[in-house]
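Here's the structure we're looking at; comments come further down.
One protein chain is absent from this view; the other protein chains keep their places.
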Amino acid sequence: MTDRTLSGAQAIGEALFQAMEQDANVIVLGEDVSGGAGLGEPHEGEMGGSFGVTRSLFSAFGPTRVRDTPISEAAVAGLATGAAAAGIRPVADMMWSSFTPLAFDQIFNQAAKMRYMFGGQATVPVVYRMAMGAGLGAAGQHSDTLYSLYTHIPGLKVVVPSSPYDAKGLLLSSIEDDNPVLFFEHMGLYGQKGHVPEEPYTVAIGEASVLREGSDVTIVAISMMTVKAIDAAELLSADGVESEVIDPRSLSPLDVETLRRSVEKTGRLVIVDESPPRCSIASDIAAIVGEEAFGALQAPIRRVTAPHTPVPLSPPLEQAYIPSIERVLAAVRSTLA
Amino acid sequence: MTDRTLSGAQAIGEALFQAMEQDANVIVLGEDVSGGAGLGEPHEGEMGGSFGVTRSLFSAFGPTRVRDTPISEAAVAGLATGAAAAGIRPVADMMWSSFTPLAFDQIFNQAAKMRYMFGGQATVPVVYRMAMGAGLGAAGQHSDTLYSLYTHIPGLKVVVPSSPYDAKGLLLSSIEDDNPVLFFEHMGLYGQKGHVPEEPYTVAIGEASVLREGSDVTIVAISMMTVKAIDAAELLSADGVESEVIDPRSLSPLDVETLRRSVEKTGRLVIVDESPPRCSIASDIAAIVGEEAFGALQAPIRRVTAPHTPVPLSPPLEQAYIPSIERVLAAVRSTLA
Amino acid sequence: MSDLDRDTLLALYESMMTIRMFEERVTREFRKGDMPGFVHTYIGAEAVAVAVCAHLNDSDYISSTHRGHGHCLAKGCDPGDMLAELYGRETGLCKGRGGSMHIADFERGMLGANAIVGGGIALAAGGALAAQVRGSDAVAVTFFGDGASNQGVLHEVMNLSSIWQLPVIFVCENNGWAESTPVEYSTSVANISDRAAGYGIPGVSVDASDVLAVYDVAGAAVDRARSGEGPTLIEARIGRMVGHYLGDPEGYRSKDSKLEEQSRDPIPPFEQRLLADGVLSDSSIASIAAGIEVVLDAGVEHAKTSPMPDAADVEAHVYAPVQ
Partner (left out) sequence: MSDLDRDTLLALYESMMTIRMFEERVTREFRKGDMPGFVHTYIGAEAVAVAVCAHLNDSDYISSTHRGHGHCLAKGCDPGDMLAELYGRETGLCKGRGGSMHIADFERGMLGANAIVGGGIALAAGGALAAQVRGSDAVAVTFFGDGASNQGVLHEVMNLSSIWQLPVIFVCENNGWAESTPVEYSTSVANISDRAAGYGIPGVSVDASDVLAVYDVAGAAVDRARSGEGPTLIEARIGRMVGHYLGDPEGYRSKDSKLEEQSRDPIPPFEQRLLADGVLSDSSIASIAAGIEVVLDAGVEHAKTSPMPDAADVEAHVYAPVQ
């Protein structure tokens, strides 16, 4: 039991399956979420979305609750939003986060604002799931992270799991949540293996996870940058530098308290984030912690981010785009200099 | 001559007129930019966009170069982008920045990325003009600032003038610029009066303007928040506190040098920004200056922003939404405490 | 021609008059200067909201536009709570957060006015999707303008609603204008309803100066939707009797063309007909109007004496609480 291992993709698929079992109001819709499902019959070889995550759903829950859609991101997000406002719990598969700009009005002007503008009467329990991130050579129009954009927007929650365990628990929380949630699944998460209990469980949105304790420097890493942060921490440990590695797990809301407390202890902060730097979550955390833990800071807060560029195709450029362990090490060392 | 005074709306209209006179490749398109222009005949009582800015253009330049459009933001932005890539210089009137989410794919995935993805072959000299900001009671779906979102996006330039003089000069620079420029016109700018030379001139994108010199604290204010910052500075001066007030004028690129130098002098920074706080330009400037001028900082950097909410209608709430002089004063005082 | 009973006819008339008088009152009050925001009145379009919503009940959904007062009233929203909303009061339908362009009443299935042109279309179809998933017989109606008909989302939602046979009715209120832009210029097809063919759904244009004609067309569409036969596109043709918004100088149209549009007022012919048929009399007309006036007086009084929201609450209502 305790060593039951799933991939990130399987963990997410299991969360969807269990959420649909528990609550008949949960539906899944999106391009190719089954694949050919529209033809009506459950069938072998379902596509199950771009990464096979939703493969088991159509056969189990049928065409009313598992819906392939045309390529119409605005309609998919918009119908999901409206259906949520009308009382069901849609999980919209947006495929890649880079495609959400086509649905941006529905998410930004409608889903996010509805509750506030209507004085609290609207409840909009919709989840937009999406793959994200560089590393597959998918280049400019597929590889964006975009969680920083959504974190800017009041009314949305933004969740960025970095392990199969968290992915399952956070997705179940997201589906239960009465607010619109953007659920970001990094490429690197799908193949990652980890312990995942079989029974349904939740991981609270808004609680950071301390992946490694340390007293010399705090490294906050977003989504799969946690892997680089942990690797860097091990290398630094060999040099006698003990890093505290924190995964915020959700960016909106952000667990400021855990971050602040850690930096008050370590006096140093490095943030590792795969998005471009400007108005990013890296900047945001730096600003917040820089303000709240000002007195404790012994060195400038360093941000290790992607460059201010779209994502390039060519492998050496793509590798230069993604924050590297070397850059994390250099940043940590600069705070200790 | 030197005391020729125009409103912000007039200054912007004059820039458009002069750009169109100078370069036959400049065209203007958008909903109601003339108003009824589609009917073919120049006519009295042109609408000239939501704020009359483009009123003089249709009669002077005719229907080929001044085009009313259907309500189709994606098409308007997308055609402008494609036309720019094909060598002309469109100025697309997006009306209010809150409507640009409908065109977000065209701006984010196409215009911004085109040059990079295509290895430098594309040149995309398009300007997207838009009104923004709270204060008119236009509420949730009209009043967003959104410049922070666009600043996050590599490949775009983001310009936020705060005076008629700058508005004219920056718009002429934006139209001459070979990159996609988001040009944000705050509600409060349209009615503001100021000195504007008649002849065409440019104000360089990427150069901040020091509106007031001072040695005790630096106040960076975005767009019309400059007015609050100046007013606060005057009040503080009466108390013997001398503020340096800086208007970055463009957010992407950002004139980091001017900000850094000022904070190295004053040791204190307050940022005033009408957008919600998370992943905002306020956070971004705080992160950058916090890193670059770490040694000089004598107090935590304070951000005075809108709350993390959509824009409310009700006047007392809308007033609570917009950063107030009182909040600026409190923030400055907290840095001096 | 509809063969309607007296009560239904009277209800239609009274509902149209309520909207007209509400909007005239709002126009007057707005001019006094203490109503915040932008206001677009529904004057001239009354027949559409009234005739369509006559076929709906509280379980049915509608989504609306920036010109949403008529839809609210026809769907049963309380005029006083609406007025309080327009004045930005804590007692308003949306606690003063939304105002005229973002007014909503979820208890009546009114999913909101929408200040984004075309913004409500997908939301209503989402309501229809929820109904279909739940297996209920609720339907959804989305109202939108001729201008909105050129938004891409309409295309996407009509296609999706068609392939899923969603119980949704697309009601395009074609008043000939989008702000200052005439529909003949903006729209590449003679009848907006002709676009329905591209989605395999019925499309029909109706002269909405005739409330009973709209009633019939809407009834058929609602019946279709309720019985699982899928969407319909209705183009309701109206004259834009007033400016785009309160305060519009209307420099873009001639007095003559405005007069022509005003001549398409749906109320006088209906009133004449009901008088001729003995459903109304001069005195019942007067008493209906007087009754509405009482409601409006009380509503304005309620609105103006209600408290403003507390500035300290600016951050309330952004998120639903976690259970």
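What to note about this one:
A, B and C are the chain letters, set down in written order, and residue numbers restart from 1 in every chain.
FYI, contacts are C-beta pairs under 8 Å (C-beta built on N, C-alpha and C of every residue); 3 or more make two chains touch, one makes a residue touch a chain.
Note that the structure is a prediction, hence the values are computed from the model and not measured.
In the whole complex the chain that is left out makes contact with A, B, C.
In the complete complex, the residue from C:S15, C:N114 or C:N150 that touches the missing chain is C:N150. Only one residue in the set B:S7, B:S34, B:S50 or B:Q106 touches the chain that does not appear here, and it is B:Q106.
Note that of B:M47, B:A80 or B:V159, the residue touching the chain absent from this view is B:A80. Chain C residues in contact with the hidden partner, per the touch definition given at the top, are 150-156, 158-160, 162-163, 185-190, 194-195, 197-201.
Counting over the whole complex, chain B has residues 25, 27, 38, 64-65, 67, 69-70, 72, 74-88, 90, 105-106, 109-110, 114-125, 154-155, 157, 176-179, 205 touching the chain that is not drawn.
On the side of chain A, touch with the chain left out of the figure occurs at residues 31-32, 35-36, 38-39, 43-47, 68-75, 98-99, 102, 136-142, 307-310, 312-321.
By definition in this document, only the chains that are shown with their structure count from here on.
Note: centroid distance chain A to chain B, computed from Cα atoms, is 31 Å. Rounded to a whole number, the gap between the C-alpha centres of chain B and chain C is 35 angstrom. Mean C-alpha position of chain A lies 39 Å from that of chain C. Residue positions 98, 102, 139-141, 307-310, 312 of chain B are each in touch with at least two other chains.
Residue positions of chain C touching 2 or more other chains: 96-98, 102, 114, 116, 119, 152, 318.
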